[in-house]
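As you look at this complex, bear in mind that one protein chain is not there, while each of the others sits in place.
All chains are identified by letter, namely A and B, in their written order; residue positions are counted from 1 within each chain.
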Amino acid sequence: MKNEVIIEIKNLTKYFPLTSGLIRQKKVAELRAVDGVSFAIHRGETLGLVGESGCGKTTLGKCLLQLYRATSGQVLFDGKDLCQLSNKELRPLRRNLQLIFQDPYDSLDPRFTASDIIGEPMRIHNMHRTPAYQKRIDELINIVGLSPYMADRYPHEFSGGQRQRLGIARALALQPGFIVCDEPISALDVSIQAQIINLLDDLREKFGIAYLFISHDLAVVRHISDRVAVMYLGKLMEVADRDSLYESPLHPYTQALLSAVPIPDPTVEKKRNIIILKGEVPSPINPPAGCVFHPRCFKVYEPCPTTVPQLADIGGGHQVACLHYPNSWPKSE
Amino acid sequence: MTVITDTVRPHRSLWGDAFIRLRRNRLAVTGGVIILLIALTTIIYPFFSRYDFASQDLNAILQSPSMKHFLGTDELGRDVFTRLIYGARTSLSVGIFTQLIVLGIGLPLGAISGAAGGRADNLIMRFVDVIYAFPDLLLIILLRAILGGSIYMIFLAIGLVSWVNVARLVRGQTLALKQRDFVTAARVFGGFGSYITTRHLLPNSLGPVIVAVTFNIPRAIFAEAALAYIGIGVKPPTPSWGAMIRDGNNVIFAAPHLVLFPAIAIGILMLSFTFLGDGLRDALDPRLRR
Partner (left out) sequence: MSDKPLLEVRNLSTYFYTQDGIVKAVDGVSYAVDRGETIALVGESGCGKTVSALSILRLIPEPPGKIASGEILFDGIDILTLPKDRMLDIRGDRIAMIFQEPLTALNPVLTIGLQITEALERHRNMHGAVALEEAIRLLKIVGIPQPDQRVKDYPHQFSGGMRQRAMIALAISCEPELIIADEPTTVVDVTIQAQLLELIRGITEKLNTALILITHNLGIVARYAHRVYVMYAGHIIEHGSSQDIYHHPCHPYTIGLLASVPRLDEPRKTRLQPIEGQPPDLIQLPPGCAFGPRCSYVIDACRQAAPPMTEVSPGHYAACRLAVPDRKQS
């Protein structure tokens, strides 16, 4: 069913304690990488997650896959809360949850051949002693557009784009229903990026995979996502379906982000006025009080430094966390 | 979907690549060849030699090099060349077998320390620190006194002291490798600790470990010679270069060749391993691939 939810997170937080001290480590501060995030992804849907460095999007992706254990909150998959499961209990479920990495150079073991790399998930799940194993590897190599005689080559013999295809083939090996794509194209050349995006798109159509597509490239996210979430300092600022977000962004941060993306057209650029945010992206160690975005916000007004806006639906599935919208105001008990 | 065709560079594995680079380093190749020659000689020579390392000829003591005795004789009339070759066997076997012990202890301890982290890591590393704090030669002497003088005990004594830097090295490598994405990938698929350690972490640590072991060998050789020199080395009559120097010291003015040849031999063997180690390090360094 297209509308069935495949994975849902509820109030996920991930805090990293910062300790100092020689013998007894004392907690001196907390890095709030993810600070209360909730969303749901449906079968076959792509949720784009955008934000700048330090916003926590990568940490969120890893928490989803239980590579980091969340500090609190739930990750609901297949009726179970993954956060409550032990590593052992998670193992069989891991077949359904995969990850595609940003760095095509680092994500492949340099000592494994291409076949080894693609087959690794199957070997880990003890599926490699069957004749179907080799067949599946050949099939996957084909699906991602690599030529079969490269199967015995080592990663350093492939180009960046080809390595990324290997990583994708590996992620597909166990027929997952959900893949977290962590900046899968930002390390690739521009002309290759489009190839990989098309590949991901095709695979989604063919196999009905749901993606969490993490990226800072807003144009690419618009192309591939069904819905988009904007993250800043560990919190969601705005969530909407793709067209709504790009055509009528509500949150000032979203507006600034979209405005900051230059268009490859000099005539358009000459006429465009862009929003320049002041200041730097603050550190998640000491997030600002109230609305975390307020120090840089060009629409800031009095309640912002003291009141934390809630992510609220203002109609049509478009959610925003900004005090300019009445639904965002915290409900008084 | 377009099928990607590949460039036409020759297919080379990472080891093959490293080997080719090693071959270009003339010093390393020289070192390697010398080691091989010495090793071969120690194996083949016993079948051809006229003399045994222990056969004495009291009529021909302290002779200089001649046709009959290639490098002369010592104070008991034994052929120096023969004793040198057998001494080489001692040194080489010490060099190699101690490293087996080093790897046997250092690799797993380092890997566990790095992979497990936390308390295990802390414990193991403090233990390593303690051993490292002792001057190694003294510790070796102590162990030798406890364990006795058979060559196997010498292996053990030296090995038990030298594993420390390999353990540290493997731990460092493992810690760094744990952060790499391909390890994260394996975890995502459900790979657990021991699988990741054996299939990913250890193979990728091998490079620096090989280099470290190659540099360890001359130190082991020297340690054995030092032990023999102060009189607590391998029990005679098994020849050892260190013992030969010690004995030759007494008659150094009358027959300097008795000290000279073993000393040169130690030097050559140690240098050869060092050059080889240097070459290996450069060849295996992935950063120099450009």
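As a convention for this text, a residue touches a chain if its C-beta (ideal position, glycine included) is under 8 Å from a C-beta of that chain, and two chains touch if they have at least 3 such contacts.
Not measured: the values here are computed from a predicted model.
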| item | value |
| --- | --- |
| Contact with the hidden chain (one of A:152, A:269 or A:313) | A:269 |
| Candidates A:257, A:292 or A:321 - the one touching the absent chain | A:257 |
| Residue in contact with the excluded chain [from A:207, A:246 or A:329] | A:246 |
| Touching residue (missing chain; options A:162, A:244 or A:328) | A:162 |
| For chain A, the residues touching the chain missing from this view | 52-53, 159, 161-162, 189-195, 197-198, 201, 216, 218-220, 222-223, 242, 246, 256-269, 274, 276-277, 280-281 |
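Everything that follows uses one rule, which is that only the chains that are shown with their structure count from here on.
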| item | value |
| --- | --- |
| In the complex, chain A residues that touch chain B | 65, 67, 87, 90-92, 94-95, 97-99, 101-103, 106-111, 120-121, 124-125, 145-147, 149-150, 152-154, 156-158, 161-162, 165, 167, 170, 174, 199, 202 |
| Residue ranges of chain B touching chain A (in the complex, touch as defined) | 1-6, 9, 11-14, 180-182, 184-192, 195, 200, 203-204, 286, 289 |
